[in-house]
Structure formats: C-alpha cells, structure tokens
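Removed from the display is one protein chain of the complex; every other protein chain stays in position.
We call the chains A, B, C, D, E, F, G, H, I, J and K, going by the order they appear; numbering starts again at 1 in every chain.
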Amino acid sequence: MPDHVYKVVELVGSSEESVSKAIDNAIARAAGTLRHLGWFEVTNVRGHIEDGKVAHYQVTLKAGFRLEA
Amino acid sequence: MPDHVYKVVELVGSSEESVSKAIDNAIARAAGTLRHLGWFEVTNVRGHIEDGKVAHYQVTLKAGFRLEA
Amino acid sequence: MPDHVYKVVELVGSSEESVSKAIDNAIARAAGTLRHLGWFEVTNVRGHIEDGKVAHYQVTLKAGFRLEA
Amino acid sequence: MPDHVYKVVELVGSSEESVSKAIDNAIARAAGTLRHLGWFEVTNVRGHIEDGKVAHYQVTLKAGFRLEA
Amino acid sequence: MPDHVYKVVELVGSSEESVSKAIDNAIARAAGTLRHLGWFEVTNVRGHIEDGKVAHYQVTLKAGFRLEA
Amino acid sequence: MPDHVYKVVELVGSSEESVSKAIDNAIARAAGTLRHLGWFEVTNVRGHIEDGKVAHYQVTLKAGFRLEA
Amino acid sequence: MPDHVYKVVELVGSSEESVSKAIDNAIARAAGTLRHLGWFEVTNVRGHIEDGKVAHYQVTLKAGFRLEA
Amino acid sequence: MPDHVYKVVELVGSSEESVSKAIDNAIARAAGTLRHLGWFEVTNVRGHIEDGKVAHYQVTLKAGFRLEA
Amino acid sequence: MPDHVYKVVELVGSSEESVSKAIDNAIARAAGTLRHLGWFEVTNVRGHIEDGKVAHYQVTLKAGFRLEA
Amino acid sequence: MPDHVYKVVELVGSSEESVSKAIDNAIARAAGTLRHLGWFEVTNVRGHIEDGKVAHYQVTLKAGFRLEA
Amino acid sequence: MPDHVYKVVELVGSSEESVSKAIDNAIARAAGTLRHLGWFEVTNVRGHIEDGKVAHYQVTLKAGFRLEA
Partner (left out) sequence: MPDHVYKVVELVGSSEESVSKAIDNAIARAAGTLRHLGWFEVTNVRGHIEDGKVAHYQVTLKAGFRLEA
C-alpha cells in the first residue's frame, strides 16, 4: 500500500430541519467537486433563532479526501 | 446601522427524546423571557443513563440576544 | 449518603443511521458488561464518507458508572 | 418527569482563607438571589499575592439552576 | 477587607470602526445597567465581510462586577 | 531499567467534606483493585448544591499505574 | 431560503502598521479571488521583532464564503 | 456491516531510545491483552532528564479496539 | 517589504515507517502543486494498528504558503 | 499611573499535606528571589501515589510580578 | 546554519491607550534586558474598567529570543 496524503477542508452546512441534515448538506455539496472524500469531523454546532425558534442549524465540519498521486 | 451590543446567556436544555429536542426546549424557554434572541452555539452534549439506556439528553448552549439601546 | 467513587470509560459507538443511534449503540453495549452506568458525555462526532454520502457516524463518548464499595 | 431547562451563571468567589472557602462564599452569595441552584463547576483558580504570601484566593465557577416552567 | 463575590457576564460588542471600539461599545452598554464593573477579558474576535471589506467587527468579552453584599 | 508501560484510568471521587477528601476517596478506592498506582492528575472539580450549600464535591482525575511485564 | 453551504479558508495577514491592518490585508487579498466572503474569525495574533520593536504583525484568521449551488 | 462499538484505553509508553519506540512499546504491551486493536492517537510527549540528557521519553496515547458483539 | 498574505492548508501525511516520514510525505505532495510553501505545524499524530503493531502513522499538519500579490 | 510591564514565571510547588500548602510553598520560594509578586493562577494539579495513598501534591502555577521601570 | 535554541518568556504589557500600545510597551521593556528578541505571540487580552470605561488594557504575550551558543 502506498503512502497516501490527504487534504482536509473546512465546511459549514446549514439546514432548517436538523443537525444531521446540515451535515448531509455539507457532505453532498463537497462531493460535487471533490473526489475521494473519506471522512468528516464535526467541530461546531450553532444556529440562528427567529421568533423564539431555531430558524436553521449550522454545523462546521472538517472533511478529508485522498489526493491522487 | 448602529453599533449593536449583544448579551450571551448559558443554558442547559434537557429532553427524554433527542439532542435536538433538548436544544429546542432551551431556546423555547429562553424566548419566554428574552427578546431579540438571535443565535445559539452548542458547547456540551451529555446525558443520564438509567437501566442501560439514555434517560434524557442534556445540551449546554450559549444563546445571544441584542440589547436594546 | 456514603462517598461514592465512579469510573469513567471512553467508548466509540457507530451507526449507519444517525448520531443519536450511535450514542444508543455505545450505551447499550457498555450496559451489557458494566453495572450502575449513570451518565455520558459526548467528546467527538465524526464519520466515514462513501460515494459522497455519510456511510456511518462515529460518536466518541465518556460513560461513568459507580464502583461498588 | 418534565423536560427541565437550566441557566448557568459565572461567579468569582474570593477568600483570604482557602480555595474551598472561596467556593463556599460564591455559592452562598448566589443562593441569596437564585432558587433551585443545583450544581457548580470550577473553571479557574487564581489569587493575589501581597508581601510574598497569598492575600486571597479567587475561584471562578459556573453554577446551574433550574428555571421554573 | 471582606470576601467579595463577583458575577461575570458575556457580551458581544460590535463596531464598524475597529476592534477596540467594539470593546468600548460593549463596556459602555454594560455600564449603563451594571454597577461596580471591574474587569473584562476578550474571548473572541470576529466580524462580517461585505463587498470584500470588513463591514463590522464583533468582539466577545467577559466582564466582571462585584456583587453588593 | 526496562521500558515500562503504564495504563491510565479516569475516576471521579466524591466527598461531602472537601476537594482533597474527594481525591483521597478516589485514590483509595482505586488502590483496592489496581497495583502499582504511581500518579494522578486532576481534570475537573465540580459538585452538587443543596439548600444553597455545597452538598458534595466531585473531583475527576486520571490515575496511572505500571503494567507488569 | 435554501440550505446554504459555506467553505472556510485559513489565512495569515501581515502588516507593519497594526493588527487591524493585518486583518484588512488578508480580507482584501482573499476577496480578490473568492466571491461571497461573509465572515471572519481571528485565531492567532503574533508578530516579528526587530531591533527591539514590532517589525510586523501577523494575524491568522478563518474566513467563510458561501458556495454557489 | 453491523454497528460496531469500540473501547478506548489510555496508555503511556516509555523508551530510552526515541519517541516512536515509546509508541511501539505501548502498542505491543496493549496487544498482549487486548484483541482487535485498531488505532491510536498521541496526546502527550514528555520525558525525564538526567545529567542534562533525555533519560527516557514518555508518550501518552489513546488506543481503540473493537468490542466483540 | 510589502505586506504579505499567506494561505494555510491542512494535510494528513501517512507512512508505514515513521512519524517524520509521514510529515515529509505530506510536504512533498503539497509542494507538487503549491508554490512558496514556507512553514508547517503538526496538529495531530495518530495511526492504525494491525496484528498488534503500528501499520502506518498519520500526521495531520497545517502548511502555510505566501500568496502572490 | 505609568504603563506597567509584568513578567510571568511558571512554578511547581509540592507538598505532602495539601493542594493549598503546595501553592503556598511555591509562592514563598518565588518571593525569596522575585520582588513585586502580584498574582498567581493555577494551571495543573497532580501528585504522586505511594502505597495506595497520595504521597505528595504537585501544583503548577503561573506567578506574575511587576518589572521595575 | 547552526541549530539554534530559543527561550520563550511570558510578559504582560499594559496601556491606558490601546491593545497595540500595550504590546509595544511589553516588547520595549523586554528589549531593554534581552538580546536577539525575534517574535511574540498574544495569548490573552483583558483590562480593567473604572467608571464604566476601559481604564487600561492588559495584553499577555510570549516573546522568543535566540540563546547565544
């Protein structure tokens, strides 16, 4: 097995529905332009409040993908 | 646009159902007494265990609201 | 009330479904061998990506249980 | 059991005697105005020095109390 | 000297001009309602960008004030 | 001198009396089942409040012990 | 409002004049190639010293921009 | 693929030779009693000094292994 | 001297041999596409274990490079 | 009032008796050689264990003193 | 180029004017007794409040200088 190198990008996904939907949105968008996405790690969960309710969730995550040799 | 000042309060919401319901509970309760709530940030997720199952989730979050001039 | 002592173990639960299901899996597995489990605290949320989608979530948590005297 | 919501306040207690007395001072003062105080967590221990000796200890702590429904 | 107790509040000041003006705005606003403000500590510096320039700075700080006995 | 390997366990000691008594309780309990305990490090100090007073202190600590070869 | 996704990049701006000028330099340079820049957060302030004086300030910051759908 | 659960243990390996040998010593010792060891993460590198030279390195690491169902 | 701006990227290098070889692999791969690489900082050292031995080391690092004006 | 400059030194005090005695030992020793000591902050509490009991406490602290102009 | 060794000292500069003036004061004072000062890093920004206004800023920083061989 060769010695792989990975790059890590930081993304913020948002969703009006849920935290996990915000994660999915970020991963899906990243997968549109990055190949070989392999893992993610959540670093922050926050959101906006409107009229006393959560208007949308914002999840910051790091996603790693293997660089082609 | 004037130079706003915001105050940040720390809350712990709990729920027997889910993490996101615990967030909603904390925001709803805060909105009962605080006007202009604008955002929140999750700082801790924990919970209690009873009979080998999650009895309730506890989510600590910070919530910010604009102070009236 | 006597002065209790608790032990804390670190676990990683995984689930193809959701973050909360990963928490439940870890707690259920720990409850199979540890008595008096009392609380947990999430310390990391990450996951693997396959074909541009979350393949499974991995939640690291600490779980505490009371040691018998 | 209903889904409780708690508020967390940050306090600094000081004492010329000891760290634990500084904690007690902060809790006692908070209990004078806040009902349902349930727990505290120490976040910082510092102090002032005069004439080469500790003049007083300052303990920063967070204290949580249940909000009435 | 009696054993004082202090409370710490978290504020976010904003300014279109500079980081230090954002600090001043937060302190001035807090001083309007809190007596005995004694110190502050900056915990975060961020801001918004519009048209490729800093539109306003947001400084999060903690401010402590002595509680009256 | 051979190359030793140590294991680190996380414990929470509690005491109605003091922080240091909570440390002693945790170490004493651990020493009942673990040989070669060599050091500890405090990672958290918290406690419960009842009737406006500290009901008991809870000290989280890590304790290391040498594994036999 | 659709569910936006943002990317976060890390930059270091430097300036011989001041911390805020270092921030401005980094934002201006980023705005030359990135559209929809929306916010920044300072993560480090450092600098070089020459002849006993600050030769230039270096401010590390993260800047977020919305990805086009 | 079933939903696996992993346990994480904390170890300190020491070596008179090098940091990486200290890692190897800890992993080798753990592998003697734990099956399914899958990954490790270094959390601290320290050491003892004697006669102005490094006498031995101590590497603290966390090691995870899959629990059997 | 003009006011430079730098970009920081996050990489993970892996190696079956050693931690420093994992660093070298990441730097070499990054240098293939990025000009003006100036410094790096290690943020995490971890690895995979197979058959009770380190199968490969994974070093996460940040690498900075000067942006051309 | 002139613009003072302070230096901060890091010390480890140890005591067979208690945490606070370890702090006092460190401050007293520092006061023997440093003038104008003004404050301290505890950054770590650890200790050694012998025969299943705390043999001595080690408290790491930072102490600040004003530099003479 | 020989293998240099640097020492890092921690300083607190204060100023009634601004954060950057507090940095300058600390560097200038350090340069009076330390040769080869090469860089600094800000680790804390705080200050005192009097009459509802910032009375002076206190900036904690680390400053590094090369040790002569």
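In this text, a residue touches a chain if its C-beta (ideal position, glycine included) is under 8 Å from a C-beta of that chain, and two chains touch if they have at least 3 such contacts.
Nothing here was measured: the structure is a model prediction, and the numbers come from that model.
Screening H:V19, H:L37 or H:A63 for touch with the missing chain picks out H:V19.
Mapped onto subunit I, contacts with the missing chain fall at residues 19-20, 23-24, 27-28, 31-32, 37-42, 63.
Although one chain is not shown, part of subunit K still touches it, namely residues 1, 3-10, 62, 64, 67. In the full complex, the hidden chain is touched by subunit H at residues 18-19, 44-49, 52-54.
Rule of thumb we're sticking to: only the chains that are shown with their structure count from here on.
Annotation: the B-C interface is duplicated by A-C among the options B-D, A-C or B-E, judged by over half of the residue-numbered contact pairs being identical. Centre-to-centre spacing of subunit B and subunit F amounts to 32 Å, using the average Cα coordinate of each chain.
Chain geometry summary: the mean Cα position of subunit H and that of subunit I are 22 Å apart. Residues of subunit J in contact with at least two other chains: 19.
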